[in-house]
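Remarks on the structure that follows.
One chain of protein is taken out of this complex; the other chains stay put.
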Amino acid sequence: MTQYRVLPGPEHFLPPAAASMGIYLPNPGEAHINGVIVPEEKAYEEAARQFLMAQVPTIFPGPLVLWAWNEKAAKKAAAVRKLYEILKECVQPGQKPMLIPMPDYRPKYPKINPEVEINPNHPNLTIWHNKIDCCMFIGVHCHQANLSLKIIRGGTSCYTVAMCAQAGHEDAMLSFRDASVEKILKLGEWIRKLKGTVKPRLTTAKTSASN
Amino acid sequence: MSKERIKISPDLYDIMPSDYQDLVQSATYGKEDRGWKDIGTSKELIEQHSLCAGCPESMAFRYILASLPNPEDTVMVGSTGCTSLVFPMVAVHNIHSLFGNQNAIASGLKRALSVRFPDRVKDVVVLAGDGATVDIGLDMTLQAWFRQEKFTTICFDNELYANTGGQESGLMQKGFVAKMAPVGKLFDKVRLPEIARESGCHYVVNCTVSKPSLVEKVIRNSVLIAREIGPTYIQLYTPCILEIGKNSMEGLQEMRDSEKPTERFAYKEYVSEPAKQFLAELAAKDKERKAAAKQLAGKA
Partner (left out) sequence: MAEIKSHIGTQNKKGQTYTDAWEMMHEAPRNPSFYTGSEVIKEALRRASCDVMIAYPITPQSEAAALIGELFAEGYIGDYFRGESEFAVMSQCAGAAFGGARVFTTTAGPGTMRAMENFPMWAGARLPIQMIVTCRGINSPLSIQPDTIEISYLLNTGMLVWHAETAQDFFDWILKGFMVSEEPEVHLPLALCCDGFFVTHTKDVVNLTPADMCLPPYDPYRSPVPCMDMECPPVRMMRDPFIMKSNYISYATHASWQQEIWAAVERSRKHTIKWINGLIDTENTDAEVVIVASGTAVSQGREAIRLLEDEGVRCGLVKVKSLRPWPGEEIREATKNAKHIFVPEFNVTGWLAKEIKATIPNSERVHAGPHVCGGMTMPPEIIASEIKAALGLRSESLAGRGS
């Protein structure tokens, strides 16, 4: 059993891939928090708590939901929107939820406009610029999501959540797997349920670990 | 695709960067008579890229992307070189894997798409530099033609290896002094268009990209013939202004100078018999369609 835990960074000049540190992905019905396998239910609660605690809780929808390439994708997009609306409804004054797309994966040099998008080659730019301290990836291809999650862990203190449609992400601090419309909405329900019970962080996240 | 699939999810439309909103609103995916004239009035399939200012490759890319007969069902294959600075910015799926293997990639790709989509048209178009096409990748270029693989090969001939700093290439002119040709290139420019014809290509054109209407015609023909009959090859002069010491305004003139009747890029075309017949049928159908449209317009 590994002692390694997937925690908010900044972790290292080049943080290791969590899988190479002995972190395993959850099986169906499970999720992970900090690399420890937990029942999915527990992950909803923790993700909701992290969102409500954050000053700039942010959802990063990727190409697989941004584009209506099949019916399911469009429905997931609607659920993502709903989740964002719930988040806005449930936060307290001073908290600023954001919804920023990752429209594609091409390297954009020398820089992107971090206010309107996030890019897997330098996701930290968007995190830093908007002072995002908790984010959730959804609809990003797994390879590109992992690139991003590692870079974010390396250089920022942002808490990362993955709502993955496949097997999940060890490089996120919290990951669901087999994401569906129902799961997205269920996270929304949890946010509603915990509304008002979580004290938001007052200062913006800097370099200190946030959990 | 299935143009219908190039659609942003309505619930997230407002957060998409404007270039994507423009793309779904006014790009010419699925437009029947798309061509170079759409440039300026519609969203192009190419975004900002990092070629040298004034590089004719950028012109060539724009004309080609405007002229593909159905970009919504086209996959392009590139190779290492200056062209690969543009490909990330192209709104058509495209593949870069290694330097020189583009026609091998395209062979596998075209066959996979034919197996997976037996009842649909999926065009494959290769676009690579002269070093990739003629030197390091020559065997794969030719073998794909020998095998009659049904895709188009476009070579951006800038007569040298631009991306690595201007070394000698097989398509370089004899006598040109370049890196790795310190006393001037000692052998003739390889005659790939003729080799292409002998290797089984059904449509071969050698020209510059000075005239968009010509590029449009050539690209359209080459893709349609490749789809129905067999391999096609287009060699386009896209001078590397950086390495031949021209400034950014001089690319067009350089092409015009080189396409004069006695020059090496004078328009040359070869069309095989089956391809001729196909083009004639196509022209007849086009005429019919246009006449019908006219009649319809007259009635209305």
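The first chain written gets the first letter, and so on, giving A and B; residue counts start at 1 in each chain.
Heads up, the rule we're going with is that a contact is a pair of C-beta atoms (placed from the backbone, for glycine too) under 8 Å apart; a residue touches a chain by one contact, two chains touch by 3 or more.
Owing to the predicted nature of the structure, the values given are computational and were not obtained by experimental measurement.
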Residue of A:V6, A:A31 or A:L64 touching the missing chain in the full complex: A:L64
Contacting the left-out chain: of B:S42, B:S67 or B:S84, that is B:S84
What chain A residues would touch the chain not displayed? 14, 16-20, 24-25, 63-64, 66-67, 69, 73, 103-107, 109-110, 120-122, 141-144, 146-147, 150-151, 154-155, 166-168, 170-171, 178
Absent-chain interface residues of chain B come out as 1-2, 5-6, 20, 23, 47, 72-75, 77-78, 84-85, 87-98, 101, 104-117, 122, 139-140, 143, 147
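The rule is short, and it goes like this: only the chains that are shown with their structure count from here on.
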Any idea how many Å lie between the Cα centroids of chain A and chain B? 40
Chain A-facing residues of chain B, complex: 1, 5-12, 15-17, 20, 50, 88-89
Quick one: in the complex, what on chain A touches chain B? 61, 65-70, 73-74, 76-78, 80-81, 99-101, 103, 106-107, 109, 113, 116-117
